[in-house]
Structure formats: C-alpha cells, structure tokens
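The other protein chains are all here in position, but one chain of the complex has been omitted.
Lettered A and B in written order, each chain numbered from 1.
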Amino acid sequence: MSTRPSTAVAPPGVPSKLDAPEDSRHDAPMLRQWSRELAMGVKFAFSGGREGWVRVLLTGVGVGLGVALLLLATAVPNAMQARSDREYARMGPQFGSEPAKSDNTVLVANVDTEFRGSEIRGRELEPEGLRAPLPPGGRKFPAPGEMLVSPALKELLAAEGSALLRERLPDRVTGTIGESGLIGSAELAFYAGGQNLAEYDTGSNVRRFATFQEDQAPSKEMDPVLLLLVLTVFIVLLMPVGVFIAAAVRFGGERRDRRLAALRLVGADGRMTRRIAAGEALSGAVLGLLFGTGFFLIGRQIAGYVQLFGISLFPSYLNPTPPLALLVVVAVPAAAVVVTLLALRGVIIEPLGVVRTARPARRRLWWRLLLPLGGLGLLAPMIGKGTENGHFNEYMVTGGVVLLLVGITALLPWVVEAVVARLNPGPVSWQLAVRRLQLSSGTAARSVNGITVAVAGAIALHMLFAGVQSDYTKSPGQDHSPARLNASVPKNVSLADARRKLAGTRGVRHAVALSDGTIGVSKREPETSMRLTVGDCAALREVAKLPSCREGEAFVLQGRGGSVAPELAESGRRLSIDPTYEGSEEGTKTVWTVPRGIKQVTPRMDPTGWERTGFLITTKALPAAAVSSLSGQIYLTLDPSVPEGHEIVRNAAAQIHPLVNITTYESSQRSNSYDSIQRGLSVGAACVLALIGASLLVAQLEQLRERKKLLSALVAFGTRRRTLCLSVLWQTAIPVALGLALAAALGLTLGAVLLKMADTTVAVGWTNVLTMTGAGAVVVLAVTALSIPPLLKLMRPDGLRTE
Amino acid sequence: MSIPHTLLGLLESGPRHGYNLKRAFDEKFGHDRPLHYGQVYSTMSRLLKNGLVEVDGIEAGAGPERKRYAITEAGVTDVQRWLATPEKPEPYLQSTLYTKVLLALLTHRDASEILDTQRSEHLRMMRILTDRKRKGDLADQLICDHALLHLEADLRWLELTAARLGKLAETVTR
C-alpha cells in the first residue's frame, strides 16, 4: 500500500532537505509544495479502496449533518420572518379606525374553533362590493354555504373519525387556500362565505377591512430577558454541533495515522505529513459541506411535511441568511483542519508507526476549572439586571455561557480519567470496558462531550424557562378540572336562548349565563369605572355569596380588602352603562341609578377562577336598553363521562351561531414569545441529541470494525455474546453517566446564575433534570442497541479468516 | 538416481533399441551428464541376466547396438517397487526424486502419490531430528537444525512440485 506514495513523495522530501541552506527564493516553491501536499491529502481521502471510501463517506455524512443543522439555524430567522410576514399579510390592520363601508371593503368574522386540541383558523368573509380585497391564498370569495379550506383541513375533514368536525363545518368545500394564505403546511384554516355580518359589526369578532395587509409590526426592542433566552438557546444548540463536527473529522483517525507512518517511511517529514493530513481533513469537510447542502435541501422539503410542537413550515421559508451561510462554508473546513492538527499534536508519526507521546501527561485540573469559573465571572456582574429595564451585554452573556459550556468539554476528560482510574474490575464485561476506558479515556470523553454540552445547556434553559415563565404567564387560576368551558356569545344573539340550548346539549351538566359590562360616571373618566355583572339569581350566586336574592335586586361586591371605589356605590347615584369600554366605537348610553340600600356582598371564585368586583345586577333590574351593551358569557360544566363532550358542545355552539366562541380552561396561557422559544428549544434539543447519537454510533461502529479480529478470537474461545454486548454498553454508559452527572451539576449552576440574572427566584426543576439526563441515557441505549446487530455480525467467525 | 530403473521405466512405454534408449534418457534425464553407450549395454546385459528385460528382436546389420529390448513382467514390478519406495531423506535428493516423478508421469502412474509418500518420510525424519534436538545439548541442536533445514528445503520442493504436477505432465507427455 505504500508503493504508490513512494514515487510521489520521495522527490520533494529528499531535495528539500538538501537545498535548505541556499533557500532564499523559497516563497513560491514552498507554496507550490504546500499545495501539492494538500492535494496529496485530498487524493488519499478519496483513493484507498472501499475502506477509504467508507471513511470519507462517514466523515462527509457526519460533517454534512452538522452543516445541515447549522444551515438550518441560519435559516431560522428567515423562517420566523416569513411566518410572521404571512401572518401580517392576512390579519388585516389591527390598529387605527375601521374604514367606512364601500365597494372595496370586506367584512371578516373570526370563527376560529378547535378540534381535538388542534386549533383551526376560521374566517367568514362577506365582500361589500366588487372591489373588495381577497384574502391571501384565495382566488374568489366563497358564497354563503361554501368554504375554502387549507389542504391539511381538507384532509382532516375527509378523515374517518372527523364526523363531528364535518357536522360543525357543514359548508361545501369549493376550493383550497393557496400557500400564500397559510403560515405552515399543516395549518388548519378555512374561509367561509358570510352573510349579514354587518349586524354584528360592533364587537371585535367582526371587522371591516379594505386590505388584509397589516402595516409592518412596530419594531419592538427585545425584552432583555427574552434576549438572554434566545442567545442561550442558540449557543446551547450550536455548541454540540461544533463538538459533533470536530468528532466527525476524526473518523478513521487510527487508520490515517498508519497511512501517514507509511508516508514517513518513504521520506515525508513530520510537517509534510501534517499538511497531508490537513488536506485529507479538508476534503472530508468539503465533502461534508456538499452533503450538508444536500441534507439541508432534502430536510427543507421534509420540513414541509413535519409538524413539531404545533409548528409547521413551508420549505420556501427555510432560506439561509447569506452572511451566516457564508460563515458556515468558511468556518467548517477551517475548523476541520484545526481539529486535525490539534489531534496530531500529541502524536509523533514515525516511519515505523505511530507513537502517542508515551504516557500523556496527567490531565491537570486547574486550567480546566478556569474555563467554567471564567464563565461565571463574566455572568456574575449581570446578576439582577433582568428587571429595572437594564440590558445585558450580549457579548458577556454569550461569552459567559460559552465558557461555562466549553468548561464542560474541558472538565469531562479530567473527570473521566480520574474516575475510571479508580474503578475496580468487576465481572468480565465490566473489566473489558473499564480497562479500555483506562487506556483511552480521552477518546471516550470526546465522544460524549457533545451530549454533555447539550444536556447541560438544556437543563439550564429549562430552569430559566420554568423560573421566568411565571412572570410572563397570565395565570387565570381557573379550576383545573378539565370539564369547564366558557362560551362567549355575540351581542345580538340571545344569551338566554343560547344558555337554554347549551344546557340541553348532551354532556353538559350545568350552564350559567352571565353578562359583563362596565359602568361609570362618564365616558371621559374611565378610571372611575366599575365592572358590571348581570344574570339571574342562580347565576349571580356563582360569583358571590348572596344571603338572599330576588329578581330586580342589585348588589355591590366588596373588593379585595373592601376597597371598592365606594363613592360610585352611593345610593341614588346615576351611572351610565357605557359600551365604549367594551371595545366598540359608539354605543347607546344607558343610565342606571344605584338603588337605595344596596347590599354589600362577598365575592367568591367565579367559574373562571376570578374574584369579581363591581356591581351585580339581576336581569330584571337592568334597563332593557342596556342589554346590547353587555357581552354574554355562558359557563359550562361538562360531564366527564361523555366522550368528546368538548366537541359536542362546540358543535352545539356553532349551530347557535358561528360567532359563539368556546374557550377551554385547561392549560395556562403562556406568552407567545416564550412559547416559540421553548418550542424552538425542544425541536433543537431533539435534533442535537439525534445528531450526537449518530456520531456516537459511527464512532462505536468504527471501533468495533477495527477490533473485528479480536472479537472473533474472543468468540472462538467461548466468550458469550452477552458479555461482549454488555461490555459495549458499559463502555458507552460509563463515560455518558459521568458526562451527565457533570452536565447536571454545571447545567444547574448555569441555570441558577441565569435565573439570578433575570432576577427570578431560583427553583430547581428536578423533573427537567431527570428528563434531560433521561434523554441522554436513551441516546446511549439506542446507540448500544443499534450497534448490537453489527457487533453480532462482527463476532461471526469470518473475522478469523485470513484472506 | 538409479540408471537401471530409469532405463527400465523408459522401456515400459514400448520396446526400444539400445541407441534409442540412450537418446530418450539423455533427452529427459541426462541434461548435464549424457550416458555412454557402454553404460547402456552393460546395464542392459545385467537386466537381461536378472530377467527384467528380454531381447525383442535384432535388426539386420552389424554391432551390438542393433538389439531391441522389451521389459518383462518382473521388470514392471521392479519399477513399481522402486517408485513406491521413498528415498532415504538425504541431501541432494532432487535428481532422484525428479527422475521418479517424471517417470511416473511418463508411465501414467500417480505422481502425487510418490510425492506424498516422500513427504511423509521426510516429515518422519524431521520429527526424529526435532525430538533429538529438543532432548540434546546445543551442539546436537545445531547439527539437527542443519539437517532439518535441508529437509525443509526438500519438502518445499516436494510441495512446489506437487502444486505443478499438472503443468509438468503436460510438457512431459507432449
């Protein structure tokens, strides 16, 4: 195998030494020689028979996966932008006054619904003239009784178990919504034809648009805590990818070392071999870039079919940001070369073989500790800046987090070495694994590094989320029993009728109707207004403790601590029930006089978990004219034993009127930014763990292949398959367990520091720690499980055959 | 190398005149040392006396070289016995072994049998020497090693020849 290089290498190697002294015109020739050596490395990467191809393919695929993920990361901002652009292009102007009715306006009613937990975007459209704007993705307005649906909804409607949904959306499907009208391939949406929507044109559910394009959203300065989160998410997700690429470049390292030794034998000097190795790594990385681009393009197409955590995308959204993509293209090959040269640092390639610097110096702890401590040092000054509108220095945050996470990769080899050296051999499988680790703990630690960084980062992030979430989450405090629904009824639909119909629906145990409004002194003094709740006695009892109640009576609620704007509750005071505060432009002003001797009553938790304030008025005590100024709510309690009770109720509501809107109180409503960040994190963590699993698997298989002969020999003298499989498991599990322990420790530290920075109470989410370490452990098990079939294959006696 | 057996073997393929016999011998076996006529006649007369050949006919003309010899039944048996008996393993055996193999091929006997028999004999000898070597002192070891290495060379030759029997048969019988 060394015959080919001999002719090519010997000439440049020998003379270079001879004419070294008189070498003053060396610049150009040296450059030429360098490029020749790099080219030779490239050639070696691709020639070398099946073995060589397999190695270069492994490297290419490994680097390619990393590159694909990096490209994906560079495409994420664009994708998010594209999604929000589409959203803005169809939502209609949200601020400012509505246009007057004309032949270029359209009435749009929000008829969103939900089916088995999936949200369905629904709009009824009623063009008011020939020039009415079409919504994005629609070619023609659907007539009443017709609708346009998104492809995903079409599929869902056609599905076998969707009878209830078909009942709810009975309109004839006359077309599909085009891509421009959807924000994701899996979005469920429909446009239905509307009729007489103008009647409802007082509430926020029906609006008049002259265009569907919302003006660019006001650019908001990002909340410092949000920024902290986003930065950390990106660092945490991308660092393991870097670690992974570094590992992928080293695939087949031992074989390469042997080949380099053969080159030394025919006259290459140490530096030349290094350059040749660099050339080899470079070609692997470049191949990886090609693969990565390919994977990315394929992944982009696949992304169109995938819905993860409620997000789906169109392939066209995923366009890498050019400068970032360029950075990837330059940085990956450069990193490959640097990693290769670093790996060769501890290796002396002699003509007769490879000598690892005899016994590598014991790993020292101090500088390894320095990295995470430095990271903490960078983060420490920013503790408490989360509130007080302070802002974080982005570079310090990034630097600190990176140092902490890099600290893990520096500490882990030391930890693995220190612990493994103290492990005592137990059963044979354990002994085989421990001894192997003792001999090459560095390799083991390197392969686990990626997982460790990912897990530590994820733990820290989850902590940060859990801590910050409470601040950003509207906590409605509803009774979390799953069987409560809330139907809001539009103003010109009879609340009493709706209540009766819903109460008679199968699966509804209990239905209470309450109307809400605002009452105040005058339109111009909204700060002196109070809430108004209207209902019959039975319904009012749901929100307050009433000692007695007759129709026609009114009450005032004691506020928290009894401090209600008391001056309003004076007997005889004239107050106006003003719909202006309920969101519509104009309304009729109705006057209501506070009755003499109005009773003060104590509030109780209403069905949605709030304690109300203000006045309670029985229906009869309310001036008839005021009814239209109030919005009606029906609180429903469901019988949990009726299957699909939610869907039945939604159908009943849709039958009463499409604008009757059903809300469930099952989960708390998180702030949307947080949702998307957390979703991004979960998607990313899943990808990263899968990627690292792949690299572990490749490394494992490569190692097994190199030990083919030994494995066969062990089997020949009767080693049980179980023993060898177990030893493979231990060999991965020991370093991973150590890595996960370290990851948990540093992840919790980082999480605590980040929480301090966001000025939030530090609480440890042990379930998150367990989930993340558990996910890491699952990866190990999966890798072991996947490497068992090839292991069994390698253990076949073929390995003994000397061909 | 046994000239009488070789000549006998050559007669197995059919009766021959004395001069014919010499020429065949020289061509196949006597590359470096051709036979003298005298050698042929004296050998033939000894074989005649032992009843291993007989005179098949005499050609008209003068001179003893005009006799035509044929092999007898006893002669065939004698050749067979000679071929089947392994040679005592000793240095410079190849010419004899080569003769035997060639002769076996010429007479359509199983040449590999001859090689295998010889191989067993060689290995038997090597075992004895190995045994002596292990029990003896350094001088014994050195002496035995010398013999062993020579035997090993012979054995290698046997192996090589065995591997090339097919080709050899082709060239010989052509």
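Heads up, the rule we're going with is that a contact is a pair of C-beta atoms (placed from the backbone, for glycine too) under 8 Å apart; a residue touches a chain by one contact, two chains touch by 3 or more.
We adopt the following convention: contacts and distances are computed from a predicted model.
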| item | value |
| --- | --- |
| Absent chain [UniProt protein name; select from "Chemotaxis phosphatase CheX-like domain-containing protein", "Dihydroxyacetone kinase DhaL subunit", "ABC transporter ATP-binding protein" or "NADH-quinone oxidoreductase subunit D"] | "ABC transporter ATP-binding protein" |
| Interface partners of the hidden chain - shown chains only, full complex considered | A, B |
| Option touching the unshown chain, where A:129, A:425, A:504 or A:552 are the choices | A:425 |
| Candidate in contact with the missing chain, chosen from A:326, A:439 or A:763 | A:439 |
| Touching the absent chain when the full complex is considered, from A:298, A:690 or A:716 | A:716 |
| For chain B, residues in touch with the removed chain | 113, 116-117, 119-123, 126-127, 129-130, 134, 148-149, 151-152, 155-156, 159, 162-163 |
| Residues of chain A in contact with the chain not shown | 425, 427-428, 431-432, 435-436, 438-439, 709-710, 713-720, 723, 797, 800-802 |
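What we mean here is this: only the chains that are shown with their structure count from here on.
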| item | value |
| --- | --- |
| Intercentroid distance (Cα basis), chain B paired with chain A, Å | 90 |
